[in-house]
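All protein chains but one are shown at their positions in the complex.
All chains are identified by letter, namely A and B, in their written order; residue positions are counted from 1 within each chain.
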Amino acid sequence: MTLKESIKSVIDVIRAEVWSQVTGKIALTLLTLLVILGIIAAIMLPPNFVQVWNDPKPWGIKPKTVPPEWASIFGYACVPHYEVDLRSITYRYDISSNSVTLRYTAVYRLTANGYPRDLALAIDGFRLANVQSIRISVSLTRPDNVKVQNVLEYLATGINGSIRIDGVLTNPDSMKVASMLVTLYPQLLAYSSVYDIAREYTKYLFGDLTKPDNVATLNGEYRVEVTIDVTYLRSPSRSDVDKLLSAIKSSTNFRFAIVGTCYGLMGTDYRGRDIAEALFFGLPVALLIGFGTAVATTLIGLFAGLVSGYYGGFIDEFIQRFIDVLGSIPTLPILILLAVAVQQAYGASPLKPFIMLMTILGTLIVFGWGGLAIVVRSMTLSLKAEAYVEAARIVGASNWWIMRKHIIPQLLPYIAAQMVYATPSAILTEAGLSILGLQHGLPTWGGILADARIYGNIAYWWWIFPPGIAISITSLTFVLLGLALERVVEPRLRRV
Amino acid sequence: MSEPILIVENLKKYYILRGSLLQVLGLRPPIYVRAVDGISFTVNRGEIFCLAGESGCGKTTTGKVIVRLLEPTSGKMLYKPSPDARRVLEKYGYKQEYVDLAMEYPKEVDKALRREIQMVFQDPFGSLNPRMKIKDILEEPLLIHNIGRDPTERLEHVMKALEEVKLTPPQEFIDRYPHMLSGGQRQRVAIARALILRPSLIVADEPVSMLDVSIRAEILQLMLEIRKTRNISYVFITHDLAIAANICDRIAVMYLGKIVEMGETAKVVDNPLHPYTRALMQAVPEPDPRNRLKLRKLDIKGEVPSAINIPPGCRFHPRCPFAMDVCRREEPPLVEVEPGHYVACWLYAKK
Partner (left out) sequence: MGVGTIIIRRAIFLTIALIIAVFLTAIIIGATGYADSVIKAIINEEVRAYRQSLSRMPGVNETYVNKLVGEYERTLIEAYGLNKPWIYRIIPLAISTLTFRFGEVSASATSVFDVAGVQPPATASDVIVVCLPRTIVMVTIAELITILLAMVIAPRIAFKVGSLADRLAVAYAAIMNAIPIWWLALIMIFVFSYRLGIAPQQFRGVIRALDNLALAYSKGDMVGIFTGFLNVLQYAWLPILTIVIVLLGPWIYSVRAVLLRIVREDFVTAAEARGLPREVVYRRYILRPTLSPIITSALLALAGTLGGYIITESVFDWPGMGTLYYAAIQSGDPATILSLTYVLTLVYVIARFILEVLYVALDPRVRL
């Protein structure tokens, strides 16, 4: 049987035996889906994703630990997150004697039974030379046409004429907003103090204030106006406007947000990171760990079992005793020990994710091949005694020929079953290590769960359910595939 | 015509049993299973030589040693190679007329010698890989020995081989799997596989014992025909003396790893001398209805002892109705009682 034919026969078996079962259909469909998604995720994975994920800066503006947007279906008062990226929206500009003013306007539509959490302005990597100062202010025109000025203000003065803004995240001064609201709506004071209003300033900023004793959400269109005032030491010209615009364009972050109480498809974690992103990019990592371990343990197990069963004698005894010893050693503690050791030694190294992953994979592989080797050995022993193998030997076939043509093809279904079973156990073990806090740094499902346990105190459902479900569905795919293959491998179960 | 192609001299095959820890450590001598315990015979070119005996007598082991599936413990198997094999042998400096199959040879010589001696197995169900098509099964030897330049040429060889064993038309068989064939057809495929390398000697290990009685004759007929057309020699292993009597030129009867009687078939069958051979002959069904009511005397008792505990002296003596004192003490030699008829029994050795 040539390689091409063996592959063809494997495909035939899959079509005839696996696909014909309900479990097989479900498993193969899920597997195809997972692999396609995994490949897409691997292609889309930004090269610096690990670094960005572990870096708190860009996540700051997003709401922290909020549920997904679809939580509103279950009656959760959900206000979606709203963001304006000033680098990509339209503007108007004015040039006065010593300043340039940029005005950005955007429309925020509020249709919810709740209030946004906060307002925020995030600026990062902004550089502008030859200026005196920059003032950024946000005003809000409510659906009742009352304009609240300067809800948010940010001021920066230049040092030696140049301005650098890095990692800035500002929120409104709530006392100022409260006093402004009180000026605009004096009737508020009859029911609450300025301090009360300041404590829940978004409630009043986005609330229907006609009935100040019973404030409800004021739904409708809010006009957001962001004004950037740049003061110069001399009279600015048109070219200064261009310089300012290009400074904004080339900054790494320049956005204003009305921070919601829910976010995206899967909500966010304690640092405001999008859990959906981690779930998506965790898939190829999980599959890699699963497949990598499965393929390696299978190949080693196959080789060791073949050698052990085919040649027998001292080498057989040695391999069998080696498997015995491996089987008696508690794997998980050793794995944890090694992972902790690697974490200690390479904690700061940029290579840590790679080394850690390799250590975990390596340990799982070293301890994982014994079972298959025993099965392959006993099957090889019985196959070796088959008359057709003797016939091949009489014809002059070499050992390698006999293994390739007569023994390995018969082992294929068992090898496939072993691979299928090894895959989820590797995925589960790796995730379990993450839960203990032994993380390699790549965004994995286990890693999300670990954060949910340590930082989220197991209190947020959107943080603990989806990653576990993702792990379980991936594992289930392989378990079902194994169940289907089991009937191919073990004909006695076929009637079941 | 009657030049020897294979001369077996004092061939032994022992298995070592190391059961207890003391034996593993070498503190106690290991136990030997003497499966073949010093046998000698000669097979001539174009001859059918039978090895007959009950199961466990070592006849199959002998066959497997001859095709070099097993290594002999000691003894010689001198084989006269065909001109083709001789060319390869001479390249490596083996100039003698006979080569000893018990020795080890360089890879290429080994391959050339393996081509010369083929085997047909007892079980046509087990000897064909169930996952390979007939075409692939027959092509395998050609691939191993680099016969045929391309798939088409090899396919021609395969077709010819199938025709030779009367599986016609061959196109109908090449794409089938073994389980799609009947037992007789499968055994024909097995014979075709043995023939495709054009061997000089075929060891046939009970080739018909697992087939339906109705097709046994066809397969035996086929084997006889092949001998005629190809001038092939057979070592025919069987427990069935009736078959042996019908197709063999010479016969050797084995008991517990030893040859107890050997000679031309006619002489051994018509005039069995050893008590064991006589008992075996009596077990053969009588084809002639007139003789059916004749009282048959089956006077051996007990079972074949295990090859681990071979009785001292003549190994047949515990079951022998004529056992004498000397039988318990000394092993009888194989002596020629009439021209071309040898017996190992004290009843005849004294004469």
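Going forward, a contact is a pair of C-beta atoms (placed from the backbone, for glycine too) under 8 Å apart; a residue touches a chain by one contact, two chains touch by 3 or more.
Just so it is clear, the structure is predicted and the values come from calculations on it, not from any experiment.
Within the whole complex, the absent chain has one touching residue among A:18, A:289 or A:480, and that is A:480. Only one of the listed residues, A:64, A:203, A:404 or A:453, touches the absent chain: A:453.
From the options A:7, A:155, A:189 or A:334, the residue with contact to the chain not on display is A:334. Although one chain is not displayed, its contacts with subunit A can still be listed: residues 23, 321, 324-325, 327-330, 332-334, 336-338, 340-342, 344-345, 424, 428, 431-433, 435-436, 449, 452-453, 458-459, 461, 464-465, 468, 471-476, 478-480, 483, 492-493, 495-496.
Quick note on the criterion: only the chains that are shown with their structure count from here on.
Centre-to-centre spacing of subunit A and subunit B amounts to 70 Å, using the average Cα coordinate of each chain. The touching residues of subunit B, when paired with subunit A in their complex, are 64, 67-69, 110-111, 114-115, 117-119, 121-123, 126-129, 131-132, 136, 140-141, 144-145, 190, 193, 197. Taken in their complex, subunit A has these residues touching subunit B: 1, 9, 386-388, 390-398, 401, 405-406, 409-410.
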